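The next block holds one structure in the form of structure tokens; read it before the comments.
Here the complex is missing one protein chain, while the rest keep their positions.
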Amino acid sequence: MNFRSDLALECREPLRSQPEGLAWSEERRGEIRVSRVQVTSAAAAQAMGKPQGHYVTLDVPPFGESADIFGEALDCAARELAALVPPAGTVLVVGLGNDGITPDALGPRCCAQVLATRHLGGELAKAAGMENLRPVACLAAGVLGRTGMESGEWIAAAVRVLEPVAVITIDALAARRLARLGCTVQLADSGIIPGSGVGNARKAITPEALGRPVISVGVPTVVDAATLAVDLLEQSGAQLPEAVLRRALAPGGAQMMVTPREVDLLIERAAKLLAMAINCALHPGWQPEDFLALV
Amino acid sequence: MNFRSDLALECREPLRSQPEGLAWSEERRGEIRVSRVQVTSAAAAQAMGKPQGHYVTLDVPPFGESADIFGEALDCAARELAALVPPAGTVLVVGLGNDGITPDALGPRCCAQVLATRHLGGELAKAAGMENLRPVACLAAGVLGRTGMESGEWIAAAVRVLEPVAVITIDALAARRLARLGCTVQLADSGIIPGSGVGNARKAITPEALGRPVISVGVPTVVDAATLAVDLLEQSGAQLPEAVLRRALAPGGAQMMVTPREVDLLIERAAKLLAMAINCALHPGWQPEDFLALV
Amino acid sequence: MNFRSDLALECREPLRSQPEGLAWSEERRGEIRVSRVQVTSAAAAQAMGKPQGHYVTLDVPPFGESADIFGEALDCAARELAALVPPAGTVLVVGLGNDGITPDALGPRCCAQVLATRHLGGELAKAAGMENLRPVACLAAGVLGRTGMESGEWIAAAVRVLEPVAVITIDALAARRLARLGCTVQLADSGIIPGSGVGNARKAITPEALGRPVISVGVPTVVDAATLAVDLLEQSGAQLPEAVLRRALAPGGAQMMVTPREVDLLIERAAKLLAMAINCALHPGWQPEDFLALV
Partner (left out) sequence: MNFRSDLALECREPLRSQPEGLAWSEERRGEIRVSRVQVTSAAAAQAMGKPQGHYVTLDVPPFGESADIFGEALDCAARELAALVPPAGTVLVVGLGNDGITPDALGPRCCAQVLATRHLGGELAKAAGMENLRPVACLAAGVLGRTGMESGEWIAAAVRVLEPVAVITIDALAARRLARLGCTVQLADSGIIPGSGVGNARKAITPEALGRPVISVGVPTVVDAATLAVDLLEQSGAQLPEAVLRRALAPGGAQMMVTPREVDLLIERAAKLLAMAINCALHPGWQPEDFLALV
């Protein structure tokens, strides 16, 4: 039974000492707290259980509490993202995850609201009032079980066609603490390895594998039931035999997740916020409202 | 922090002594275990935290493991249900719950697959090869927040129009143990009070309130995160202050649920099984396959 | 083969003479043309093939051309609707039609975006900043084939519970001319008889039947293929035997409809426009944008 978190911030918390090559800072932008974790040595990467790279975490107002996404959270996410993406050239946006599993559907649902522009020729774009838009292509990679191809294979194939200056991925994340659900956004430049969290690592979607920047944007939507339980027991100083825990927490081998009751709403709001942040980051002259009419 | 289970079977387990008016029995039907709990005194009802009535629980093969619903589970559920419904006369079938919240969507999705026949006049029914079908009407009551009327109000209004001999409700349930999710069906004749589990009781959907039998059919789809945690701590002999638990388990007051990762699939399969069991129970001369072509 | 139009405006056009009791006027509101047809005698009703009442038609900018619904069309539709509904008291909003048949799905999809407020108690409403909202209940009546109850039965049952001061229905309409699709809104106070257009009239949803005002709001989404064909032949002065026409236009008895290729988009936009117009008409102190965050 292993602890699991996709959030660099949570991986740093339990460390007793700060290894060399691990830097951390925090700032406030209005009501948003921005935390930055930099992992710049192999030792720090091993201590964190995360590859080297920069991880930015935004603590935003709970998605569930307001349907209005056009506020500080959007501005802040767009600005942080823009800082990670080269300022010009084609960008490939990829929605990872499975549209048929609610807590995993963030990627495809976000991707559907990102404005694809690469196919707009000069005349067409002019007619639509969309001149000078940056070329963007979108890919909701589906999941292995449904296409017979890995996400990583699709992305590598699309990269060969498009030759983008950067790849942006969107994915649902697992957190360690329930308090992180529905109010956190993470951006990172280290890439990801799909399925590594659930034990079947596959073709990497990393800067090394793709030969260009890969920016991962994610929102935690679940906590593993086992992670929650072991954490609580540890806090209480108690222990239960692993066999008892397995029986209670993963009966029949099923993977159990903790989510807010309103997880469908959370996913919907988060998908919209991230999509608009990506749209704004990639087309700086535009207002968020402009995209609503087009996607 | 209260323990919560909608399953009579689970409410009986922790009882130290068996109060008068509480009977329990168990039998096997092939691979299905059928448990019966009878609550026939006020004392037993209070000890159980459940109204007086008969509760039948079926332990069925996990919904997630096979897409084939036409087996012993269907036969058994149809037979148990038929024993609770008067043999002739109009029946009103009601899907409770919220289609927009995945673990709560069992009722509406099941209801959509129940064959409505009340509107078929003699000629029309004959042309469709559907003579001698029992009159059935279906109602997916939606939720309070979206219609401005309570489920109980809708049902009472429909009962006045239809004058049915019985009402069948379908609802997602909360269990206490994760091992119950995805492999349990409960039937009961005590009726339900919507929202009573989550603390805002409303207009009753009970035999007393509606003046006719009310048969509730349900499948547990979630365990409250708090229930799971308190259970584990108790098993380990440890304790944590309630304030700590609240902070960990219900941050910001959000209700947290534990579900299998495959909850969407579980709901889909359970909805189909229950719908076909209802169809078979109400139209005994028909085969389950016959309904697939009509709903 | 009969001509069919749900638009009073189109029923008036072919009349050779203007019968007594039929009045017509037209005005402009910015880019919107507002036409009013008043049918106030039995002779006029028969000539028109429409019950007595007031019919208001709005020619609005094509729904397919802009995703921005917050313009003159919304203002105008809200104002016309407000003039037809009593200024205070509970209102029941009903979405007619079948969500599973795209060109017929306007009613249910609109209804899902109308704000239901009747269940909000004083404290709850205050907390949500929603004091002084008028009580509104919503009903997507589904269709006969799926519930076993007629729309009219549902509505009559809900009216008994709610005792509303008015009922507003939303429905997809059939037009005679393709040019009407996607750019027309009709409001009427004569009520409707579901299915009367397709030959199986059922329980009336009229002021007489329900004992209170019934305001019908609709948007034409289809033209019958037969209507289109017969119109064209007539214009050309040609004729084809009815048997030939039937074979060409209704092979195997199937009903054939003409729709814009983008009918899914048209329905989505029209549903949103009508929902916001209803919200604004019923809660005059609010801005359209306020509702977006709540539905």
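Order of writing sets the labels: A, B and C. Residues in every chain begin at 1.
Rule of thumb we're sticking to: contacts are C-beta pairs under 8 Å (C-beta built on N, C-alpha and C of every residue); 3 or more make two chains touch, one makes a residue touch a chain.
Computed from a predicted model, the values in this text were never measured in an experiment.
**Q** Can you say which of A:60, A:81 or A:138 touches the chain missing from this structure?
**A** A:138
**Q** Out of C:44, C:229 or C:277, which is the one that touches the chain we can't see?
**A** Spelled out, the listed residue whose C-beta touches the missing chain is C:229.
**Q** Even though one chain is hidden, which residues of subunit C still touch it in the full complex?
**A** Here the touching residues of subunit C are 62, 64, 100-104, 177-179, 181-182, 225, 228-229, 231-233, 235-240, 244-245, 247-252, 254-265.
**Q** Spell out, residue by residue, where the missing chain touches subunit A.
**A** Within subunit A, the residues that touch the unshown chain are 112, 116-119, 135-140, 142, 144-150, 153-154, 156-158, 160-162.
Quick note on the criterion: only the chains that are shown with their structure count from here on.
**Q** Give me the C-alpha superposition rotation for subunit A onto subunit C, in degrees, nearest 5.
**A** 180
**Q** What is the distance, in whole Å, between the centres of subunit B and subunit C, each centre taken as the mean of its C-alpha atoms?
**A** Taking the mean C-alpha position of each chain, the two centres sit 38 Å apart.
**Q** Just give me the whole-number Å value for how far the CA centre of subunit A lies from that of subunit C.
**A** Distance between chain centres, rounded to whole Å: 43 Å.
**Q** Give me the residue numbers in subunit B that touch at least two other chains, ranges are fine.
**A** Residues of subunit B never touch two or more of the other chains.
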